[in-house]
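The other protein chains are all here in position, but one chain of the complex has been omitted.
Each chain gets a letter, A, B and C, in the order it is written, and its residues are counted from 1.
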Amino acid sequence: MLRVGIVGASGYTGAELMRIIWNHPGMAVSMVTANQYRGTAIESLYPSLGGFYEGEFEVYDPVEIEKRCDVIFLGLPHGESMKVVPEIFDMGKKIVDLSADFRLKDPGMYEQWYGLRHECPGFLQSAVYGLTEINRDLVVSAAIVANPGCYPTAVLLGLLPLVNGGFAEGVVVIDAKSGVSGAGRKPTLETHLPQCAESVTPYSVSGHRHLPEMTSMLERGSSENRVGIVFIPHLVPMSRGILCTMYVPVNKRLKRGDVLDLYEAEYGEELFIGLLEGGKYPATKAVLGSNRCHIGIEVSGTEDMVVVMTAIDNLVKGAAGQAVQNMNLMCGLPEETGLCGPGIFP
Amino acid sequence: MLRVGIVGASGYTGAELMRIIWNHPGMAVSMVTANQYRGTAIESLYPSLGGFYEGEFEVYDPVEIEKRCDVIFLGLPHGESMKVVPEIFDMGKKIVDLSADFRLKDPGMYEQWYGLRHECPGFLQSAVYGLTEINRDLVVSAAIVANPGCYPTAVLLGLLPLVNGGFAEGVVVIDAKSGVSGAGRKPTLETHLPQCAESVTPYSVSGHRHLPEMTSMLERGSSENRVGIVFIPHLVPMSRGILCTMYVPVNKRLKRGDVLDLYEAEYGEELFIGLLEGGKYPATKAVLGSNRCHIGIEVSGTEDMVVVMTAIDNLVKGAAGQAVQNMNLMCGLPEETGLCGPGIFP
Amino acid sequence: MLRVGIVGASGYTGAELMRIIWNHPGMAVSMVTANQYRGTAIESLYPSLGGFYEGEFEVYDPVEIEKRCDVIFLGLPHGESMKVVPEIFDMGKKIVDLSADFRLKDPGMYEQWYGLRHECPGFLQSAVYGLTEINRDLVVSAAIVANPGCYPTAVLLGLLPLVNGGFAEGVVVIDAKSGVSGAGRKPTLETHLPQCAESVTPYSVSGHRHLPEMTSMLERGSSENRVGIVFIPHLVPMSRGILCTMYVPVNKRLKRGDVLDLYEAEYGEELFIGLLEGGKYPATKAVLGSNRCHIGIEVSGTEDMVVVMTAIDNLVKGAAGQAVQNMNLMCGLPEETGLCGPGIFP
Partner (left out) sequence: MLRVGIVGASGYTGAELMRIIWNHPGMAVSMVTANQYRGTAIESLYPSLGGFYEGEFEVYDPVEIEKRCDVIFLGLPHGESMKVVPEIFDMGKKIVDLSADFRLKDPGMYEQWYGLRHECPGFLQSAVYGLTEINRDLVVSAAIVANPGCYPTAVLLGLLPLVNGGFAEGVVVIDAKSGVSGAGRKPTLETHLPQCAESVTPYSVSGHRHLPEMTSMLERGSSENRVGIVFIPHLVPMSRGILCTMYVPVNKRLKRGDVLDLYEAEYGEELFIGLLEGGKYPATKAVLGSNRCHIGIEVSGTEDMVVVMTAIDNLVKGAAGQAVQNMNLMCGLPEETGLCGPGIFP
């Protein structure tokens, strides 16, 4: 039984890690830290964990981490993870970092988008970008995994087969819709129920921080840089879920069957990806609470544009679920351990 | 005081017409028909109208219509409006039809999209497409106005300045999000709260009936047919509101100020259009219950794509509100009569 | 045209006052203050008011108030209203205060529940408790009206006929359900959409501040003090609306018709009260955006308990709407001016 430490556990990804790991036959949470909530009962912040987790949030203490934990998940905000990764790495413990600190390879790009100088750029090259279905081989042998953002997960799982297959060409429009938990646990006017109930609205229109993470992965796939993206996220009045509708111009006429073949070749054996049949489209509710990504495909009448639609639960496949999936691989466990099971419906 | 008849009044547009007209100083509802609910108290279907409308839904009867009404709104489903328009027209009464029956000029296209042979194609040419801000001059002298669909209203108000200005070129992606009332009052599994709460999902991906209505208006603006559209609507867990995010490739580099100038030239004097300043984006909640359309504009970093975002209340500017706006013009009243006032917030 | 000043206008009641007064033929907002938002455009906080109110929030300044306003609404938090009421009163301007500062007659009780010493207890006796339907005669001649809280409005309109009629006896259970806007505009964890969506929960179980306001009015009705109340409010995942379900033990067997007669005698002529027929129950949606209170009545099989159910919009009849209703009376205008019209549905 692996003893799991969650550093920065008071946010929604921390809570979701606790929920998932509770049912994991090979892991058990042994320590949760949250400096701000030091001494507070877990149940007090998350009544849903009452009866399951009796402990308290502790202050981060490397000595305790070293002694009481085998593997570490970091649920810290960006800027904080990079402060603790070197010392936890030195303990020889495997790390899955859910922040943005190790997702970009280029420290300059990190500084540009996050407004902070990277404190341990030496780790950027060895950290593996944990989009599991795509980077599985690298994840298996990684010491540090940078867990993808929720939007990039939904976007890249949908786009990469077309991009890597060389079919996408031109500007891909990505229209993303997210539930409010994507904005985190901190209350703001934008997430205050009376403001956001009965409302849909775009945000970060002029540039969302998840952009470079997406473009760098897409560029890898498209060596000649033939694909550009426009990405606009929207806030939708629900707690969880991301739906991405992606409009992909293609460089040859494709029928739906052609595209489906491509996706089946890529994902046919994947446990956590569901390719929907013709005429069926993903809905966030159909993946609520599950680690699955549903993908629907449609081709425009003129056969020169493919519409790829993906749905994930932003806190599971878009965060804590994929993190556990990665840790399973890093620890030699079957990838799906603790992650199976259908989501909640309705 | 104009005596208003609402034929097919049991649906949400009928109820919304009653709500709006109650506050209209120049109109009063004198008769509401709904064959299915003949004899049912209005309040019984719409408790919100209790205390305001004491009457009952009546069966449609042309003799009564002729005697008791000066002007007519048709809230019937498509296929039904065309059965009554000729006889009401013959009575010399002005008509605003909220169905799709008179929106397309070409009866063949109507048959193709609605699966019905048009029963009075002779009226198609004279019926005016009531997108008020664009067709105001025609509406003023119309006898029959075909009130635009909710999606076309939000789409065309957003796109026409760029298209008519000759800037749009290529495939415009229209990603639309709608509240559930857009699906009407009839309960279905798709609109059953446990199915659609906490869910976002695309629908009608392979072709929505509002498409020909949009393309025919856009073609008029773009004489050389340079603009194509891809349109995907989504169902969002809220009652009212439409948000359209439109990605418009343009044939010359444009800055945000250039685009704004274009829109201000077109809409600067319009009472029901709000152009948002830089960094502000439309939200459906900000127009809830009002006849306004909010428009936000952003330009991509490469300056070759303009993103236009529009928000309307699908039942007001997208249906009953615009219908009253049109009828005001047809009857020589100030266009905004009965329609002013801010929407509900929060 | 009365020039209206709204002091403390940045909260939801301030915004709602602006919405309502915009359509009021005898009032126009001439000044809105909000020290915290001094210099901020109204539209910037409330996009729904864009196109209607071009101005900015100003800092509170008695000289400007005196010069530019005829009547004053106070949307300040409790503790703040009592600081400005004396000086505005001295200007001879009529005041409707929406805070709790003048609702209780007893300064000791105020101090006990609000934890503050009252700064102008001399005004408590002359301030009229503005539950309009009950205190209309007093409101007409009042200089200062203390506008009732949202819960007390829904509770008292429902209970007073039974209590004043001498029928209620024993402990009345009041189970109240409120939308989240009742908690105000300030974001908290409790009002953060991911926390409160898909959730119902009781709060303030051991004593809500609206209790003394309710009990003092009920005691007046029940001279022998035969009625006690237990009041538990609940938070429900919606923006607006209050539903109160009140279980009233009665001292003689009553049939539904008897109770209805009692309520019709009291409210039969009231424009803003709707008594529902047998088998119909109030729903918050049916009064959304309107100044009406819907009342449903049921009698238990044993005929010794009456269940009274009331629904209001907490921001209209529970706040800004009733405030305007009171000011109309204070200024000699027809009570319903600017307040008519059905609410939004669906």
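Heads up, the rule we're going with is that a residue touches a chain if its C-beta (ideal position, glycine included) is under 8 Å from a C-beta of that chain, and two chains touch if they have at least 3 such contacts.
This is a predicted model, so every value here is computed, not measured.
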{"item": "Residue in contact with the excluded chain [from B:49, B:72, B:196 or B:230]", "value": "B:196"}
{"item": "Hidden partner chain, touching residue among A:33, A:153, A:201 or A:290", "value": "A:290"}
{"item": "From C:155, C:288 or C:327, residue that would touch the chain that is not displayed", "value": "C:288"}
{"item": "For chain C, the residues touching the chain missing from this view", "value": "171, 173, 175, 177, 179, 194-203, 205-207, 228, 230, 232, 234, 236-241, 243, 245, 247, 249, 279, 281-286, 288, 296, 298, 300-302, 305, 307, 309, 311, 346"}
{"item": "Contact set of chain B toward the excluded chain (per top definition)", "value": "12, 179-181, 185, 187-189, 191-194, 196-198, 237-240"}
{"item": "Chain A, residues in touch with the chain not shown (by the definition above)", "value": "12, 15, 18-19, 22-23, 46-52, 181, 197-198, 239-240, 271, 274, 276, 280, 283, 285-290, 292, 294, 340-346"}
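Note that in this section only the chains that are shown with their structure count from here on.
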{"item": "Centre-most chain [mean C-alpha coordinates]", "value": "B"}
{"item": "Distance from chain B to chain A - Cα centre to Cα centre, in angstrom", "value": "39"}
{"item": "Whole-Å gap between the CA centroids of chain B and chain C", "value": "36"}
{"item": "Separation of mean Cα positions, chain C and chain A [Å, integer]", "value": "46"}
{"item": "Residues within chain B bordering two or more other chains", "value": "197-198, 239-240, 283, 285-286, 288, 346"}
